[in-house]
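Excluded from the complex is one protein chain; the other protein chains are retained at their positions.
Going by the order they are written in, the chains are A and B; count residues from 1 in each one.
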Amino acid sequence: MKGMTEIVKTVSKLLAGLIFFYGIYIVVFGHLTPGGGFAGGVIISGAFILLIIANGIDEEKIKGEKERASFLESLGIFLFWIISIIALCMGAFFFLNFLGKGRPLNMFSAGTIPLCNIAIAIEVSAALCSIVIAFILVKKGDNK
Amino acid sequence: MTYLLCSLLFLVGLSGVLLKRNLIKIVISLTIVEYSLFMFLALVGYKQNAFPPIVKSVAEEANYVDPLPQALVLTAIVIGLATTALLVALAVRIYEKYGTFDIREIRRLKG
Partner (left out) sequence: MFVILTLLMILMIAGAVVAIQSKNLLSAAVSMGVVGFGLTLVFLVLQAPDLAVVQIVVETLTLIILIAAILKTTMKESKVEKSAVVIYSGIATVVLLVILVFVLGGVFKQLPDFGHPDLRMSEYYIEQGLEKTGAANLVASVILDFRAYDTLGEATVLFTAVMGTFAVLRRKGRKE
């Protein structure tokens, strides 16, 4: 897939890092300001998709990316499931919020909610990157 | 009145699904139906002269918009994107095999 002109490539290099850190900010403070796991996850995937579309990529390099995206997506869901089943092993019900509550309006508060936000952000961003990579890899006349 | 306008958007999308013959037009109309449903859920939970459901300080009056429909719509938006991507992938495969997006032609050219 061919890339775009020089201006687009330079500007996308500057912007992609900014978008990535904005996405991380929205995920980590998801229990205090609007946002959370889903919003931060789609913003992080937007940064990677911008780099892929602006610079163009060839076939061999993107196969490694596809494997890595699948691994990260499974890792995200696995983390979410582990956090909720630890509570089950401790003898209480599923999805119990077992860490301390902390002072309200502080960054380290609200129990397991920030950890769940991070797990969901990893999963959603990897899933959306996988979908766009699969659309790039389609070639004509494969499925006869 | 606002509920009637929201249902008008739903009916426009539904007529697109029933009347159009091009696969991409059907996918676009299905997405418009989904958007009208998200808007309806957000409209049901609105409270007049209220604030967004974010607590700013601990000792404050609780005058917030309903947070439950917003939680339902939040996951539905991301799921809608995934199912639209699946539909478009199927449409691209159908075009490669039959050479057209027209559903009446595809029904005639089976196999």
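Definition applied: a contact is a pair of C-beta atoms (placed from the backbone, for glycine too) under 8 Å apart; a residue touches a chain by one contact, two chains touch by 3 or more.
Predicted, not measured: the structure shown is a model, and the values here were computed from it.
Peer 1: Across the whole complex, list the residues on chain A that are touched by the chain not included here.
Peer 2: 26, 30-39, 42-43, 45-46, 49, 53, 73, 76-77, 80-81, 84, 95, 97, 101-102, 104-105, 109-113, 116-117, 120, 123-124, 127-128, 130-132, 134-135, 137-139, 142-143
Peer 1: If you put the missing chain back, which residues of chain B would it touch?
Peer 2: Within chain B, the residues that touch the unshown chain are 1-9, 11-16, 18-22, 24-25, 27-29, 31-32, 35, 38-39, 42-48, 50-56, 58, 62, 64-68, 70-75, 77-86, 88-93, 95, 100-102.
In this text, only the chains that are shown with their structure count from here on.
Peer 1: In whole angstrom, what separates the CA-based centres of chain A and chain B?
Peer 2: For chain A versus chain B, the centre distance works out to 23 Å.
Peer 1: What part of chain A is in contact with chain B in the complex they form?
Peer 2: Within the complex, chain A contacts chain B at residues 32-34, 36, 38, 42, 104-105, 124, 127-128, 131, 134-135, 138, 140-143.
Peer 1: Touching chain A in the complex: which residues of chain B?
Peer 2: 52, 54-55, 57-58, 74-75, 77-78, 81-82, 85, 89, 92-93, 96-97
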